[in-house]
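Every protein chain but one is kept in place in this view of the complex.
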Amino acid sequence: MGAFGHYVAAHFDTLKLEFWALFVGGVANGLLYGMIAVGYTLVYGVLRLINFAHSEIFMSGGFAGYFVMKALVGTSVPTGAASVGLIILGIVAGGVVGSVMAFVLERVAYRPLRKRNAPKLAYLISAIGASYFLFNMAGKEFGHLAVSTPQPYINHAVFHIFGAPVLMYYVIILIAGVVMFVALDRLVAKTRLGRGIRAVAQDVETASLMGVNIDRTIAITFIVGGALGGAAGFLFAMGTGVVYTMGFVPALKAFTAAVLGGIGNLRGAMIGGLILGVFESLCVVFVQAAYIDVVAFGILVLVLLVRPTGILGERLGRSA
Amino acid sequence: MKLRLNKTVAAVASSALLLMAVPAVGIASASGAASKAKPTYVIGYEGPLSGGNLQLGLNMVFAVELAINQANASGKNHFKLQLAKYDDQGDPTISPTEAQSAVANRKLIAIVGPAFSGATAAAEPYYSKAHVATVSPSATRVTLASSGWNNFFRVVADDGVQGPADADYLVKTKGNKSVYVVSDGSSYGTGLATAFAGQASADGAKVTSVTVPGTAQCTDGTASATEYSAAATQAVASGAKAMFYGGYYCDLGLFLGALGSAGWTGPIMSGDGSDSSALITGTTPASAASGVLLSCACAVSQNSSFNRAFQNLANFSSSNATYAPESYDATNVIIAAMKKLKRITRSALVAELHKISFKGITKRIKFQNDGNIAGAAIYVNQVTNGKVVQLGLE
Partner (left out) sequence: MKELFAKTYVRRLLITLGVVATVELMTGPPGSNTAPTAGFRGSFAESASFFGLFKTQRWVLFLFIALVAWGIASFWINKGPMVRATVSRALVTPRHITAKRPVRWGALGALLVVAVLLPRIETSAFWQAAMVEQIAVYVLLAIGLNVVVGFAGLLDLGYVAFYAIGAYTTAWVTGALPLPPLFHHALNPFWSIPIAILLVMVAGILLGAPTLRLRGDYLAIVTLGFGEIVTIFANNLYGITNGSLGSNPIPHPSIQLGPVKYVWGLKPVPYYYLALGFIVLFLVIFSLLEHSRVGRAWTAIREDEVAAESVGINPLKYKVMAFAIGAASAGFAGVLTASQSNNIFPASFTLTFSINILVLVILGGMGSIAGVVLGAILIQTVTEYLNNGQHWGYQPSDLYIYLGALLIVMMIFRPAGLIPSKRRKREILLSEADHENAHLDEALLGDDV
């Protein structure tokens, strides 16, 4: 116990030193995970299906944003209003392409199965197939090399928290994330469309008896989830560039976040994302970077075994 | 016990037929149109000719092809040469199959390659048993020369030379007293980083070694670029003055972006795995790659006739073609050895290669007993103005 205590104590000093920098980075990552997790949670709530191919929706949003930036950003880095305009355009481009991909995915890979009332295993296998098809197609069409995104803004530190710089990039993610989450929350809680989604999530047959158009609602669920996933893809691409395999790990982490927060629970997805992002970031002090993924998978396994309903519980069906 | 076989019989019989029909359609190999008087021999190239590392393979195979074409065109040799390409995708699970295929080709007398160290380690036993000389332009893993393969040669200095040379450069020449050594967890990166760290400590620098694993974005790693920001924060907080990265350009590109955001200011150096213009295109933002030092046992060719001929054949410049000059030299040393032999056989070629001394366009090629190149030339390059520029020997 003494050696362990020693180990923790030594690392706590490092933690104190780096805490705020790691925390800020972790929050930014967490917001991204949350945006992707929303896609998983919405689809799961409505269809009881893990959309394994959501990682490719994330990737497609990233590529869309990358192409827009490549087309519009010249050799000099824009500033001011041009920056803001470009960023918004990038987010919109990512979101639109993400929704379109999600819609097409639902139509091609899931709807035929739904119409035939296929067993659940079939959906999962089809999702895996769709995921592999999409990212390898992207690799074929856009090449296998990673490329960096032309920057539409200058990434300086906007302000400092206790000595840790908060970069423009993190501020952008924070603003975009908060706006999207709030809008989504209002959409699901207050609008007719949202009520439809909640109704289908709660009980499909009763909802259809009540006049909710199931096919349309499911399509819209995918579209909304896809929009957020695609936007997250652009934000990720802005900071890290794009490559055809970019979707796999962030999406897996996002799924962990969704499960952590309570799959099917919208607010749970956001909260789970934040918790996972920060925890993962702080972990690097204690555990070698190589094992961070083990930590993330470990959290996933633990949550599924011990408390599968997650922190906030499966609740999309009830009032969010 | 009832086994349902009515469909099985038809299905499995047809698959067996498929198996038998396949070779009839033909497998890509040297087609061997024998010339009238001179015997034809095949020089093979084994390396990545598809997938993410395709460009590297193309660099090398065009150079091999150029050397072969020139040898045939000169008319001064008592043999004719053909090129056979074996695509192992840089994968040690695929290279044994390709090696066996190459060895089965009776006309094949030598291989330029394999390009990747892992693929070489997996394939060498087959080449060794068949006494086929393999002259690699780029496989730099140290243990390849000490595994008892008489037929193994390489025209570049190995990682055991590159790592310590880099350490001497960064610590002694550039005067950095503390170095943060990062390995990407791959077998290449770990080897290089360990060699570097050892020499750097011996040179009196304070060394901190960490592993920041490769991402799923670049290799089959399990990390994601989102973790790099935490790793970069750690690096900055360590207070080290310089950094050495053992790994490949793709992950380094991602890491450089995170380092820039975290506020890293010291020099960053990496090895030949990062020595590529793809490092610059893969770094977000591209300015984060500026000033990065890259070492390589490979040289940028200063030989203008080679450069012109290569450009004509490959349609891209040899200054961007890592390992092209080395592949050219590897092919030419094989040809030079063949010229000295009256009767060309695989074993005779291996013996001759052990003896030969040949002036190539990159260096004088003479092999030590274990197949390593004599001499320890490591070059250092730097990313300047969006391009990789060779600074000189370390």
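So that you can tell them apart, the chains are marked A and B in the order they are listed, and the count of residues begins at 1 in each.
Criterion: a residue touches a chain if its C-beta (ideal position, glycine included) is under 8 Å from a C-beta of that chain, and two chains touch if they have at least 3 such contacts.
Given the structure is predicted, the values throughout are model-derived calculations rather than measurements.
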Among the chains presented, those that the missing one touches: A, B
Omitted-chain contact residue, chosen from B:G57, B:P137 or B:G191: B:G191
Candidate in contact with the missing chain, chosen from A:L22, A:I91 or A:A109: A:A109
Sole residue of B:E46, B:E65, B:D87 or B:E352 that reaches the chain not shown, by the stated touch rule: B:D87
Given A:A21, A:V68, A:V100 or A:L145, the one touching the chain that is not displayed: A:L145
Residues in subunit B touching the chain absent from view: 1-9, 11-13, 15-16, 18-20, 22-23, 25-28, 50-52, 87, 89, 92-94, 96-97, 100-101, 103-104, 118, 121-122, 125-126, 129, 147, 185-187, 189-191, 211, 213, 219-220, 222, 281
Chain not shown, touching residues in subunit A: 48-50, 67, 108-109, 112-113, 116-126, 128-134, 136-137, 139-145, 147, 252, 255, 259, 288, 290-291, 293-294, 297-298, 300-301, 304-305, 308-309
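The rule is simple: only the chains that are shown with their structure count from here on.
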Mean-CA-position distance for subunit B and subunit A (Å): 37
Partner subunit A, residues of subunit B touching it in the complex: 51-52, 54, 185, 210-213, 215-218, 222-227, 229-231, 233-234, 236-237, 250, 253-254, 257, 260-263, 278, 281-286
Touch list for subunit A against partner subunit B, complex: 14, 17-18, 21-22, 25-26, 28-29, 32-33, 144-149, 151, 155, 165, 167, 169, 236, 238-241, 243, 245-246, 248-250, 253, 277, 280-281, 284-285, 288-290, 292-293
